[in-house]
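Accompanying notes for the structure given below.
Of the protein chains in this complex, one is absent; all others appear in place.
Residue numbering begins at 1 within each chain, and the chains themselves are lettered A and B in the order written.
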Amino acid sequence: MSDAATHALDHHEPPTSTGIPNKKVLMWAFLGSDCMFFGTLISTHLIYRKISATVNGTPLDIRNIFDIELTSFSTFILLASSLFMALAVSAIHKGNLTGTRWMLFGTVVFGTIFLACQVYEFTHFVYLEGHELTLSTYQGEAHVFGSTFYVLTGTHGTHVAIGVFWLIGWLLYSFTGRMTTADAIDIECCGLYWHFVDIVWIIIFPVVYLMEYAF
Amino acid sequence: MATESVKYVAPETDTKTSSKVFPRPGQNTTGIVNWLTTIDHKKIGLMYGLASLSFLLIGGLEALLIRTQLWSHNMEVLSNRQYNQMFTMHGTTMVFLVIMPMSAAFFNYLMPLQIGARDVAFPRMNTLSLWCFIAGGIILNLSWFFTGGAPAIGWFGYAPLTDNRFAEVLMDMGPDFWIFSLQVLGIASLLASFNFITTIINMRAPGMTMMRMPLFTWMTLFVSFLLILALPAIAIALAELMFDRSYGTNFFDFLEGGKPHLWQHLFWIFGHPEVYILILPAMGIVSEIIPVFSRKPLFGYGLIVFSGAIIGFMGFAVWSHHMFTTGMGIVATSAFSILTMLIAIPTGVKIFNWIGTMWGGRIRFDPPMLFALGFITMFMIGGFTGIMHSSVPIDAQHQDTYFVVAHFHYVLIGGALFGLFAGFYFWLPKITGKMMNKSLGKFVFTLMFIGFNLTFFPMHYLGMIGQPRRTHTYNLGHGFETWNQIATIGSFILGIGVFIGFLQFVHSFCSKKLKPAGKNPWDARTLEWTLSSPVKEHNFARTPIIKARDQAWENNYGPPENHSEKVPLDDHGVHMPDRSWTPLLSGIGLLTMVLGLLFHLSLDQSGEVVRDYTVAIVGGVIFILGVILWAVEGGGGYHLFPKEEDE
Partner (left out) sequence: MHPRHIPRIVLSFFLFIFLFGGCSRVDHKQSALDPKGLVAQSQYDIFILSVWITIFLFCAVGGCLLYVLLKYRAKNQEEAMEIPSQSHGNSKIESFLILASTVILVILAVPTLQGIVLMNKVPDPDDEATLTRLNLDREQIEGAITVNVTGKRYFWVFEYPQFGIVTANELVFPVSKAIRINLTSEDVIHSFWLPKLAGKMDLMPGHENFMWFIADQEKILSRTDRDGNPYKTDVPTAMPAVFDGSMRDAVFAKQDFNATFEPVGGVFYGQCAEFCGNSHAYMSFRGLAQTDEDFGLWVERLQTAQNPNLKPSKWNSSSEYPKGSIVIAKDESLIDENSEREYRAVTDVKKGNEPSFSSGAWEKLHSDDYEIGKTIFESAQCGQCHALDRTGIGSKGPNLTLFGLRTSLAAGWMRNDRPNLIKWLQNSQDIKFGNLMWNGEGVDDKHGVRSFQPIPIDEVNDSPLKKEEKRLLNEEKKVRVNQLVTYLLEQS
């Protein structure tokens, strides 16, 4: 970037009324809205939980479908990725470019592992002998569990995927040599998003998975 | 809108990091390119306004067809399916393509001026919001031309009527168009709202504390919060419906475990805040106009702000009053009934305060004030019938009759539309720099007021003697004819009034004969009236330092310590962001993607369903490309060096 450009950019971020950067306020507003998206999906799932409890009049034990060990593992992975994300944000604030790069890389890898687990889980559910949970059926019978489950966890997965691509974007950018502490705010927004997606999973995991084992 | 007094800096000092493919148009761009690539909140506001006024004419035409069909019993102006399409499109158009974007037009144009900002926080995002809105409008109205025609499901799209199982035309695409257009319009509203929230929280001029903000800006803030919190509910409901229709999920399919109730809850969790999303902007406009034409500050400013917040907050707790007849049980209906009654209190507070503002003032009856007074009286009637509906036993008779139609038209035409028209008459001199003919304005008001009451007042009575809504005809012998005829005549008078108003607005942009408005023709009170009319590209040459609530008024009449000061000019000048093609590109990508999704299904020769996502993927790629270019091109910008008083 030329000097003039940096000069112009300085003017882009005039002191705000609250002192918080605009991008951060935007991100918080978006996350507030996103809470409602997931709130709606999770409520849908909970409302249908009772109805999902039977198939063809016989009680349905969703535990037979779930692979709780795998999901616990992917939950752990996603939580761990949050740590990397936090370290990345901290590194960019300190101007530690190498550290940022590695931590971003770690987040991307862990995010990808989570996604891979989810892809495995979905295909496993669809082809699991004797269960065959699809969007519209369970064991070949019309059922609502697949609808609420796949759409809820799928939306979350989409969020993780978008996050991974976003992080990859920054990772690539870090190799252009233009990354400075001025970009810290962008990485921080990215981090806010990533932590939010993790927190949502912390809600989904007990509500969708663990509750089946508790009640 | 640059004038000679603005000295442009040499181009080489500009930031030019944009790609070669879509170079950012320069600062001197004019003509169509200027409008397509603008990121100026004022131009965006104007486009929002023009588009929503055009949709008002389309939606109004649909309303007139509906009224013509109901002229007498067993009329055949429209077939029953056409009628059902008309009322679906009329409702959807008026809510999503007229009142919401018209409010957004005012938000865009005025809110930054009122808080002393040079633009919104994210100008390019604002442009994308505009193109999403246009795309949504196009998608919805494209539905007329494809299988099944426009949707015939009502603007509320109650499941399971939207299910393929109950489609009355084979492969009916109407509901799909409806779903996707609402999704795209939702994106537009979300983007705009994030922007407004950030702008209001972060970009106020020095000294513009929250409690010094004009009422209209407060309402912008509340509406934006309502939108970002309410839209997700319907976005998810629509997504679930889309999955139901296209991929066989069972969210709302009662034969396979779904619950039609769920759709109603999700729809109204959005739908009720939506009602306040429609009315709060008009309340904000009226709260600006009444003090100006009474020459008094707003009575109980704090209370009006607070009541706006309460209304917004409680708006999320009363959605089930749209569902009193769906069998929710004694406890739920009682609770929602009482909560709904409570919401009348903050609404009443506003009306008391408006009257309190006028008390002891010097009231002038210019067109904006007439519309504002029309708003108060008509909204009052709409509010009273609303209180009636909050009582479940009354609602058991009124639900889905013309009484309800009368009620919400009193709120949405007598309320929202009158408020927005008041806003047009009030602020167009600021926008065009020319005064409109007052007599014509009063004539428009008279036509609209009489036509409106003639149309909708008899509907109260029609509802009570048993005319159900959403019926394309009625039988002989119910005694509905006379009152329907009066309503139809009234609707044409109203239509003529709105049309003349529309012509007057457009004329005031084109005409060279109208007399210039000057900075502050109404002797108004808020910050935008310290600027020249029309407002310069850079809004404020020097950022004002705010000392009091009604700054324009205080500058003229207030004590010296309340006069605003200015942040001195520096040698950087005013930084202006560059125009950009990327929002338009992303918008086109989104439109292509949606069209691709709409038409992805086809039947091959053997009758098998074939899914072809090529177009959708191409659209998605264009969208992502647009976003990437957007990110890469950076903020950009150029500098203006206006003189001190050039604002």
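Everything that follows uses one rule, which is that contacts are C-beta pairs under 8 Å (C-beta built on N, C-alpha and C of every residue); 3 or more make two chains touch, one makes a residue touch a chain.
Everything numeric here is computed off the predicted structure, so don't read it as measured data.
Peer 1: Missing chain touches which shown chains?
Peer 2: Touched by the chain not displayed, across the whole complex: B.
Peer 1: From the listed residues B:T37, B:S52, B:T249 or B:N353, report the one that touches the chain absent from this view.
Peer 2: B:N353
Peer 1: Given the contact definition stated above, which residue among B:V33, B:I345 or B:V567 touches the chain not shown here?
Peer 2: Answer from the full complex: B:I345 touches the omitted chain.
Peer 1: Among B:M464, B:I545, B:I588 or B:V615, choose the residue that contacts the chain missing from this document, as touch is defined above.
Peer 2: B:M464
Peer 1: Could you tell me which of B:M171, B:M210 or B:A396 touches the chain that is not displayed?
Peer 2: For the chain that is not drawn, the touching residue is B:A396.
Peer 1: Just the residue numbers, please: which parts of chain B touch the chain that's not shown?
Peer 2: 79-81, 84, 152, 154, 158, 160-161, 166, 168, 254-255, 259-261, 294-303, 325-327, 329-330, 333-334, 337-338, 341-342, 344-345, 348-349, 351-353, 355-356, 358-365, 370, 373, 376-377, 380-381, 384-385, 387-388, 390-401, 442, 445-446, 449-450, 453-454, 457-458, 460-461, 464-468, 470-479, 483, 557
By our rule, only the chains that are shown with their structure count from here on.
Peer 1: Counting only Cα atoms for the centres, state how far chain A is from chain B in Å.
Peer 2: Averaging C-alpha atoms per chain gives centres 32 Å apart.
Peer 1: What residues of chain A sit close enough to touch chain B in their complex?
Peer 2: Counting only chain A, the residues touching chain B are 1-2, 4-5, 7-9, 11-12, 16-18, 20, 22, 25-26, 29-30, 32-34, 36-37, 39-41, 44, 47-48, 51-52, 135-136, 142-144, 146-148, 151, 169.
Peer 1: Okay, in this complex, where on chain B does chain A touch?
Peer 2: Of all residues in chain B, those touching chain A are 12-15, 17, 121-122, 190, 193-195, 197-198, 201-204, 208, 228-233, 235-237, 239-240, 243, 247-251, 253, 255-259, 262, 266, 269, 572, 575, 577, 631, 634-637, 639.
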